[in-house]
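These notes concern the structure reproduced below.
Missing here is one protein chain; the remaining ones are kept as they sit in the complex.
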Amino acid sequence: MAEFLVVAAAFVLLTVGAGLVRILHGPAEADRMMAAQLLGSGGIAVLLLLAVAMERPAAVDVALVLALLAAFAAVAFVKGRSPSGAGDPEA
Amino acid sequence: MTATLYGLTGAALVGIGLYGLIVRRHALRRLLAFNLLGSGVFLLFGAVAERAGPGGDPVPHAMIITGIVVALAATALGVALVLHLARETGRAEPDPPEG
Amino acid sequence: MPPVAAPEAGFPWIVLAILLPLAGMVAALPLGRHARALALLLIPAGLVVALLLAAQVWREGEVTYALGGWTPPLGIALRADGFSAVMVVTTAVVLLGVALFAQSSFRAPPGEETRAALLFWALLLGLWGALNAAFLGNDLFNLYVALELLTLAAVPMASLEARAETLAAALRYLFFALAGSVLYLLGAVLLYGAYGTLDITLLAERAGPEPVTWAAAALMTAGLLAKTALFPLHLWLPPAHAGAPAAASAVLSALVVKASFFLVLRLWFDALPGVMTAAAGQLLAALGAGAILFGSVLALHQVRMKLLVAYSTVAQLGYLFLMVPLAGGGGAAQPWDAGAWSGGVLHAVSHAFAKAAMFLAAGLFLRAAGHDRIAELRGMGAALPMVTLAFGLAGLSLLGLPPSGGFIAKWLLLTTAMASGQWWWALVMFAGGLLAAGYVFRALTPLLARTETPVLPGRPVPRHQQWAVLGLALCSVALGVAPLMPFALLQVGRPEAAEEGIG
Amino acid sequence: MTALWLLDLCLVAVILAVALSAVAARDLFAATVFFVAYGLLIALAWVRLDAVDVALAEAAIGAGLTGVLLLGVTARVHMEARTPGPGRGMRLAIGAGCAAVSVALAAAVLSLPVPAPSLVPAVEAAIPATGLGNPVTAVLLAFRGYDTLLETLVLLLALLGVWSLAPDRLWGGRPGLRHRARPEGTLAWLGRLLPPIGLLVGVYVFWIGSDQPGGAFQAGTILAAVWLLAIMAGLSDAPPVRSLALRLVLVAGPVVFLGIGTAGLFVAGAFLGYPPAAAKTLIVTVEAALTLSIAATLALLVAGAPERAP
Amino acid sequence: MRLALDLFTILCVSAGGVFFLAATIGMLRFPDTLTRLHALTKADNLGLGLVVLGLLPRMEGVAEALKLVGIWLLALLAAATVAQLVARAALRETAGQPGGPPR
Partner (left out) sequence: MRGALLPLLVLATSLVPAVVIFFLSEHAWRTRTAINIAGAVGKLALVAYMLDSVAAGAEYELRFPLVPGLDFLLRVDALALLFVTLSAALWLLTTIYAIAYLGEGPHQSRFFGFFSLCVAATTGIALSGSLITFFIFYELLTLSTWPLVVHRGDGESFAAGRKYLAYTLGGSTSLLLGIVWLEGLVGPIEFTRHGTLAGLDSATLGICFLLLVGGLAVKAAIVPLHAWLPAAMVAPAPVSALLHAVAVVKAGAFGILRVVLDVFGIGLVQAEGLGVPLAAMASLTILYGSLRALAQDDIKRRLAFSTVSQVSYITLGVALAGPVAAVGGLVHLVHQGLMKITLFFCAGALAETLHIHKVGEMDGAGRRMPLTMLAFSIAALGMIGVPPVAGFVSKWYLGVGGLQAGQVWVIFVLAGSSLLNAAYFLPLVYRAWFVPPPGERAGGWTPLLAREGHWGLVLPPVATAAVALAAGLFAAVALSPLGWARLIVARDYGL
């Protein structure tokens, strides 16, 4: 079973990793940002799979932190793109 | 086995970071490169700790955490400096213009 | 292994020497506008602690202290030998002079807190604590943290005036310093991987001449050299040191670069005594020689006084590295090692005093004239005779001419160079001395020039600042008159590679 | 287990590719995003290296703070470098040099002795005296507490350094710009929802830290991140730098650490020593104060120098 | 029982993997920013959800399982808000460009 989970983890990792090509190509900054976001979800999945496969329950906490902070980079990004750098991104 | 692989990765990252630090001119790029370099060192240290057996050696782990936080502090200072430099001069590189 | 608190004989001055400034830095933040008063209180107290520590080392020999009662390799030990004690005392004395100088320039209006007044004193205390931590640490990783502490205190000091060029200089300084500490850490990691400890004393027992150790030593040395600004890694130093406020420049140039130099010696002589090869020693010295010649020539070409002084630091740092092959790095112990060891360290100390005095003097000229273009400082000697005298005396020490600490240091290095048959380093020192004469007198000449009308300082220069400058310069001269006590203190716990005595 | 080996290979390959891209990418923003992605991948690597404590710290810093710090600044510093970098030949030479460093390091890694020397037995022997279950916390707070003390001071100094860049007339003011977001918007909603959860997670990570992976640094980082989120969502404002309360929070950790450390001088016979009976209580006290200070310091480090008059 | 649970895990995790693959393909192949965003936020959260679901039976206690679900919820929350915010940023950025919305 553990073997399977690890293989699955490797698969997810490779998949989302391939998605990172988008960072290179863009063209919009939003595209680049999204690729990182995809890696975030993928990373959480990999961590969970690993936590079970390696029997390291503490790794779940790492996933928890990742999930909690998943939106941060994107928020900082959209904030930076607002006209003043600190204004309302939804304006 | 794992330890060696990550150790080698750390070694490679050190080279990559060093290259970026030397070749890049933009201060933010240099800060990124510095962080890559640093994390390569930490990874190497992690590999060293992993060799101690299952669970790893906690002493390097503690040192790595210290190192990561220190690197963050330095990066924050660097970013603040770049920000003010760019605001004052419109340039984001510390080297004097050539010629 | 429960806490093996083997309480050391006597009071732990060694802990207090680090704690006092750092606690001061922490307290400075909430104290706000009283930070200056706190610093002015702590610095004399710190000098007393430093002297007591030196006395302890003098009486009882090397002092070690296992923090928290956890002995190495698990815990961290502090260690003070003669070398550390000398450096700790030097630091305290220089800081006392600088504080005396700065107490009026970094002073907030009553009842108010200003940026520079708070931050200067807080950073100064932090810097001081970092220096003492670096001089007294006996664990390579802990020394890494101390180095970072030093960097993060020093870089803001260099850009305290927050002008465009100081920002760029500080950023460049930061990059060099960070790259340096990362390389240093990398070496430490390899050592841990190979020997399972980073305690210097234990490493000395375990480390042998193997490829891993060489790689580690090379990386750590390269990192430390970048922080010491040894040629050709000196590029960051002149703009950073010249752009800072005078008091900050003095501390940066006199002390901060010495900390990483100190660690180079710790590494080669204490941690890895059996590892260094003769070729490595010669290479370090060759870089030192390059620094002496290159730095001096550049100093000769500077138009601004502060840059001239900064380039002279680049040059003077070179001498420090000449001591490595002379003091027995990379070879069996020789009868002259002690002389070279003491010569190098005395040079570091006397340069600290002299350079602090020079930067402070340059700051006063800048203040009085409103600029520091050397050619236009004509007649300043008559306006500020005491400062000019101090500048001259400090220059004397840089030239290595008697009677000054610089002379004794150079004499020891020269005689050991000849005695060990490495006469080529002696030639470099001679050439360096002549070049130094060139730039020191180039700076002095306009000061002494007579002008049609007496020059009056644009802004008054307080008496106490002049005394501070003169005091530091006199310290550097006094070291040439009475070096015996520091010399003897230096022999306490001197590393084996440099054992035996001359004469 | 060969599957793990496969996973390691994949992870290492992706890490190296991302690192290379972060250095090589032409676009500054792309490089920054690569770096954010890199931080996340490295957190995975730490789990693989059995260093969950480190993974937690890396995740919190990499995903939370570095992202905010760097992505925020790329928007404000968008100019490209004007000085041309080294020419092609020079770049090749530098690249070769760096590769040589890597190869030498790799050789050094391969030549490390077997069995690996380690301090595991020493830690196992000493940890009962601390009453802790997490050896990393024991190292950080007890065996090498001095390092940790200095490290908190590094943070404080870095903050002073950042503040030192403020213009004199704005001294004492609030860091960064005032953030705004429409009250009914998505951002404000997130800003209201996440901080309580983040607080909970932070306290949890701090609390389990004495026995399981976690601790003051990780918790402090998480708390700093959620505070920053609240600031970015316009729900709270960064406190003015002159505020005494803020300053007391900033120094609380170091002060408590120094205080208990000094007390150790008299009670346990050594500076930073703990009497075994009270060790755990004291350590947790220190950790609590540290968490608070670290959170405040990190958040303000990212927030930057004062930009608004007090 | 144990076999059934294993089978459940394998099924869910595999499906999750497929969704991640889909998300990536969408990310790489879709023509413009907004459609890519579309593909991404839906697919990867579904993928993560399936992985979480597959792992739930392997948790040691209820608390652990709840933590797992919590993680998924947090990720969902993040994805939802990020999609909103990034979409707006993308709109602003690409406005007026060929292939983008009118300014």
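Residue numbering begins at 1 within each chain, and the chains themselves are lettered A, B, C, D and E in the order written.
Assume a residue touches a chain if its C-beta (ideal position, glycine included) is under 8 Å from a C-beta of that chain, and two chains touch if they have at least 3 such contacts.
Computed from a predicted model, the values in this text were never measured in an experiment.
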Just list which of the chains on display the missing one touches.
C
Touching residue (missing chain; options C:L31, C:L414 or C:L489)
C:L414
Which parts of chain C are in contact with the chain that was left out?
338-339, 342, 382, 385, 389, 396, 401-403, 407-408, 411-412, 414-415, 417-419, 423, 426, 430, 433-434, 437, 441, 445, 448-451, 480-484, 487, 501-503
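Here, only the chains that are shown with their structure count from here on.
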Along the graph of touching chains, what's the shortest path length in steps from chain A to chain C?
2
Relative to chain D, largest Cα-centroid distance belongs to chain C
Note: chain E sits from chain B at a C-alpha centroid distance in Å of 31
Taking the mean of the CA coordinates per chain, how far is chain A from chain D in Å?
19
Length of the line joining the C-alpha centres of chain B and chain C, rounded to whole Å
27
Set of chain A residues in contact with two or more other chains
4, 29, 33, 35, 40, 64, 68, 70-71, 75, 77-78, 81, 89-90
What are the residues of chain B that contact at least two other chains?
14, 18, 44, 48, 51, 59, 63, 66, 70, 73-74, 77, 81-82, 84, 91, 95
Let me make sure I understand the interfaces: which chain pairs count as touching?
A-D, A-E, B-C, B-D, C-D, D-E
Help me check something: in the complex, which residues belonging to chain C touch chain B?
74, 141, 144-145, 148, 151-152, 155-156, 159, 162-164, 167-172, 174-175, 178-179, 182, 185-186, 189-190, 192-193
State the interface residues of chain D toward chain E in the complex, per the touch definition above.
186-187, 189-190, 193-194, 197
Of all residues in chain B, which touch chain D in the complex?
1-20, 22-26, 28-29, 31-33, 35-36, 39, 42-44, 46-59, 61-66, 68-70, 72-77, 79-84, 86, 90-93, 95, 97-98
